[in-house]
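Here the complex is missing one protein chain, while the rest keep their positions.
First chain written, first letter: the chains are A and B, and each begins at residue 1.
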Amino acid sequence: MAEFINFYLIPGIVLGSIYALGAIGVTLTFGILRFANFAHGEIMTLGVYITWSLIQLSGFNSMVHIFLLIMPVSMLLTILAALLIDRGFYKPLRASHTIILVIASFGMMLMVRSVTQFYWGVQLKTVLPGIQPRMTFFDFLNISAKHIWIICGALVLMYAVHYLLTYTKIGKAMRAMSDSPELARLTGIDTERVVLATWIIGTALAVAAGVFLAVDTQVETMMGFNLLLPMFAAAILGGVGKPYGAMAGGLIIGIAEELSSYPWIGDQALLSPGYKQGIAFAIMILMLLWRPTGLFRGRSF
Amino acid sequence: MSRVLELDNVVGGYGDTQILHGVSMHVDAGEIVVIIGPNGAGKSTAMKAVFGLLKLTGGDVLLDGKAITNTPPEKVVRYGVCYVPQTGNVFPSLSVQENLEMGAYVRDDDFTPRLQEIYEMFPPLYEKRSQAAGTLSGGQRQMVAMGKALMLEPKILLLDEPTAGLSPKFRGEIFETVKLINKSGTPILMVEQNAKQALGIATRGYVLVDGKNRFEGTGNELLNDPEVAEMFLGGGKQQVSLEKVAVAKPVTRKSAARKSPTGKPAAKKRSRKKSGA
Partner (left out) sequence: MDPVLYGYMLYVISLLTMGGLYAILTLGLNVQWGFTGLFNAGIAGFFGIGAYTAAFLTTSPDSSHIGGLEFPYVVSWLVAMVIAGVIAFLVGKVCLQLRSDYLAIATIGIAEIFRLIVNNELWATNGARGVSEIPRPFESWPEPYNQFAFLAVVLITLSLVYWMTEIARNSPWGRVMTAIRDNETSAKAAGKNIETFRMEGFVIGAMVMALAGALMAHYLKFINPGTLDPLLATFIVFVMLIIGGSANNKGAVLGAFLIWTIWSATELYAADLLSLFNVEDAGIRSAYVRIFLIGLLLQIFLQKFPQGILPEKRPSSPTKNGA
């Protein structure tokens, strides 16, 4: 039991939280800007590399410093990059058909990744040197400190998103625009402002997700792309345009992935670890076939 | 009597298709003005033209005498014109209250008093204020849509077929609501398919056919006009045949002949009423 919780469930929650944070940005872009942003993963990667550089520059490498001091700065810098990208490459195409924007984001994915690879190179890097301490609670719960940080950080950020969307004017405007951009325009809502907020929030969350993943594993140039499919799957699972759906979807997929390697039947893992990535995809396809609007009844197609 | 809104010989359409071929009408303070006509006559299009939702290639739209022709919707709202489209007129996942709050988006003052007024005007909305607007019945959703538009205390309210798709019982309620809104001081321009009932509450009305003015007059005059009655108020839903329209009575005095130069306020016109049948 303890093994199940410590080595499968908790890592699942950690992974799920990372997926959830990334998926919120994807679902907001899907709902408000109305296209699937294939470059979202690369923004995440960029944010991680910026964080890494700041760590090298400042010499701060404890988790407290990384999460509370450095990450906010890298969020700001990455947001700046995302806004410039929107201004240069997405805004001119706003009136075009969705698929044109998707293609542009495809192109952006490669452009951003090539910049990252060019500037930082492709060798693996680490954010946290050395093995991290594990802590024990109640005699059987055994979590590493970084996992506690990640889960708590994710909860804080998710609550912040919830607060923003429920209690602030711009948050409500975002939900309104996600429902209907046409009506939002007719109502006098400042649509460009909402777009700005969408990029800012989505990017900040993506950077957080990326840094959490980097802390948990390592820094490498394909990390964002590898997260892309699970993030899209989470967004679709939860219902496109529904941030709470993305949170739930992310957690479900993350936990499912980790639990798939548990030896449910006999000694072998249920699913060979090499196919873990396939789970997100399988869930997504099942969702699209069974209930395309997702768990939280998001936008249908 | 002050003229709140005026369309002066507007010409326009979507892309290559021209729909409006010189339509004129006006709404004065305190009035309910109704636009009726067959499908495709350009009724909704005329309304959308006011709100900047299509490109006008000729003519002018004037608000309080000032030209607002081809102003984009975001700005028109700020000038005090509020538009309730026929469909998609509420944010379904937002609560009733949040919908109303969004209606007040362009206001930066405290709109709580106005919110209270809206709730007093529409008591069922207060009851369901925390409910998602998408879960309400058609009639209640219309109420939310109208309440939302009223949050800005607009100079004029544009309603596009408010009773479309509603059962007869609710239709009556909506028309009563429209009267109520008007009584509280807001002039209303309304496109309606339910011509008879609409004319029943209208101060004046315009009949548009094929993107042109056909008839105009007070609500009663149009209700009692046999030609109008034959076309639109007859027993069944008669299709208006083109020959009938072509040989109908000549169009009465309308402001079509005069074209005001863009940008300059139009001179005051006296509206002539259509003489009896």
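Rule of thumb we're sticking to: contacts are C-beta pairs under 8 Å (C-beta built on N, C-alpha and C of every residue); 3 or more make two chains touch, one makes a residue touch a chain.
This structure is a prediction, so every number in the text was calculated from the model and none was measured.
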| item | value |
| --- | --- |
| Among A:Ala2, A:Val73, A:Ile100 or A:Leu155, residue touching the chain not depicted | A:Ile100 |
| Of A:Tyr8, A:Phe60, A:Tyr262 or A:Phe281, the residue in touch with the unshown chain | A:Phe281 |
| Per the touch definition above, residue among A:Met111, A:Ile148, A:Leu164 or A:Ala269 touching the missing chain | A:Met111 |
| Interface with the unshown chain - residue positions in chain A | 30, 35-36, 38, 89, 92-93, 95-100, 102-104, 106-108, 110-111, 113-115, 117-118, 121-122, 229, 232-233, 236, 272, 274-275, 277-278, 281, 284-285, 288-289, 292, 301 |
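Heads up, the rule we're going with is that only the chains that are shown with their structure count from here on.
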| item | value |
| --- | --- |
| Whole-Å gap separating chain A and chain B, where each centre is the average of the chain's CA atoms | 46 |
| Chain B to chain A touching residues, read off their complex | 51, 73-74, 77-78, 83, 85, 88-94, 98, 101-103, 105-106, 148, 152 |
| Sites on chain A touched by chain B in the complex | 169, 172-173, 175-176, 178-180, 182-191 |
